[in-house]
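Structure below; questions to follow.
Only a part of the assembly is drawn; its chains keep their places, and the rest are absent.
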Amino acid sequence: MTPAAQALSEPELERHFEQVIERDQRIEPRDWMPDAYRKTLVRQVAQHAHSEIIGMQPEANWITRAPSLRRKAILLAKVQDEAGHGLYLYSATETLGADRTELTEKLIDSKQKYSSIFNYPTLNFADVGVIGWLVDGAAICNQVPLCRSSFGPYARGMVRICKEESFHQRQGFELLMTMMRGTDAQRRMVQDATDRWWWPSLMMFGPPDHDSPNTAQSMAWKIKRHTNDELRQRFVDMTVPQAEALGVTLPDPEISWNDERGHYDFGEIDWDEFKQVISGNGPCNAERLAHRRAAHEDGAWVREAAAAYAAKQHT
Amino acid sequence: ADELATYCLMLGDDALIMSHRLQQWCTRLPELEEEVAIANIALDLLGQARLLLARSAAASGAAGEDHLAFFRDEHEFRNVRLAELENGDFGELIARLLVFATWRLAVFSRLTGSPDPVLSAIAAKGVKELRYHRDYVAQWAVRLGDGTPYSRQRIAAGLETVWPYVDELFTHPVDHGQKHPSEPAGEVIAHDQHGGGVGVGIDLASVREEFDEVLAQVFRAATLQIPDVSPLPGVGGRAGRDGVHTEAMGYLLAEMQSVARAHPDGTW
């Protein structure tokens, strides 16, 4: 808190904060902000950071088995980027007074969430391409508007992250294009992966608007800029033509262009499945957390050694 | 051309297989900074492997890098056994990478003078990468050696695990241009025992001194000792450079080659 801020009364600070938001300007870490804004933001950014880190697992699963050295390098670089994003986002939470270690512990104790999508398994090499195409595609739909988040460090982080995600998305699509031009078995792999990832990708946008109680406040604070259903529709509209270009069938017979709405209609999402997955009962929830926990615990002695060594250097 | 192909294959396989072991560390490291750094080293080595395998293929007339990586059998791989060892803990990782990067940096530094312009360019690019690798792991060796009693024990155990594989780094294949120990060391090999063409590589034994000196420095800073263990013999005098590997190698290749071999006509 700057001396200038200290001179102001709480209602004045609050009015100033609201004006900044209203004018589409940025809140910066040292600015005054309401506690609820700070908490909501820490949760939002931490969830995003957790998603980057947990999201490394399903893709890393194929690095050692990538069938060409070029694809291996692309995949390895992508997973590395995700670690970089995670690092960057945890830093953003630290500007809000959070602590990376505490957040990691909240993650592995299931006290904070990460994107539901990473609780599905990657079962063939085309999954790598489909994750790029659909999962990164959905992430970009979600994140591009966040480049205008009212919180400065997050907004700036999103600019960089979205740029890299777009690159990953194109690489994923290009892998699928290549595989579709390959053998029948390869085409089958792409279709199989599409069948498995399509619905979970739609779930990435969260519950339907009528069931999303926090949306209104987040939108007022401009840390969320569109509703879940708006973003989901945008994703479907963007993806259906891509699926056609690719030559795969999306596993939803109800998809059809609605001239009146100017959008694609699509079928009902299995919200039971969604609730199961976000409450911990997806196909890989236990595995993903156990893996992250094991890495964290196995690394404890290393972090302790680094701390002990650093302490010696300062004495 | 045969000598060049074999030489590039050796160094390319080292990088490919070591990179594989680092890839297996992804999502398992103690901190995100280490995730980024180890993935980065794995990527650099993978890049070196691609260039070297492509050079080898060009020199021998073989199919390209992917053919060499995915369709050779175990006995055709020329990497040192150090690269293929199963992963241990973080102490073993740092110990292995310290040995590997120190050795490889010394080799690549000299290979910048290779008469083969491609090999020399690959070496020049690699030197910058390897210097970073070596410095990164040396710092960790010091932190672990001079950190807590437990970390000291782990890095020492790691060094004990990898040390038997060190001598092999300084040898050549039994059948290809091996230099007699009594010949002068340190020069770019200017002869080819097969009688054709000018030598392209360096005698690997010639970097032993530099390797020992650099490691002595790191060990001093880390308050560690060189482990007192015997070098691991090969089988009938043949080891990794001759395609005679350890039992870990078959499993590694089964995993690495599984998708490519399931789809031999696939395009990726």
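We just call them A and B in the order they show up, numbering each chain from 1.
Criterion: a contact is a pair of C-beta atoms (placed from the backbone, for glycine too) under 8 Å apart; a residue touches a chain by one contact, two chains touch by 3 or more.
Please read all numbers here as calculations on a predicted model, not as lab measurements.
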- Query: Only one of each chain type is drawn here, so how many copies of each does the whole complex have?
  - Reply: A x2, B x2
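Everything that follows uses one rule, which is that only the chains that are shown with their structure count from here on.
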- Message: I'd like the Å distance between the centres of chain A and chain B, where a centre is the mean of that chain's Cα atoms.
- Response: 37
- Which of the residues in chain A end up touching chain B in this complex? 53, 56-57, 60, 63-73, 76-77, 79-80, 83-84, 86-87, 90, 125, 175, 178-179, 181-183, 185-186, 291-292, 294-296, 298-306, 308-309, 312
- Message: Under the definition above, what is the set of chain B residues touching chain A in their complex?
- Response: 16, 20, 23-24, 26-36, 39-40, 42-43, 46-47, 49-50, 53, 65-66, 69-70, 89-90, 142-144, 146-148, 150-151, 154, 255-256, 258-260, 263, 265-268
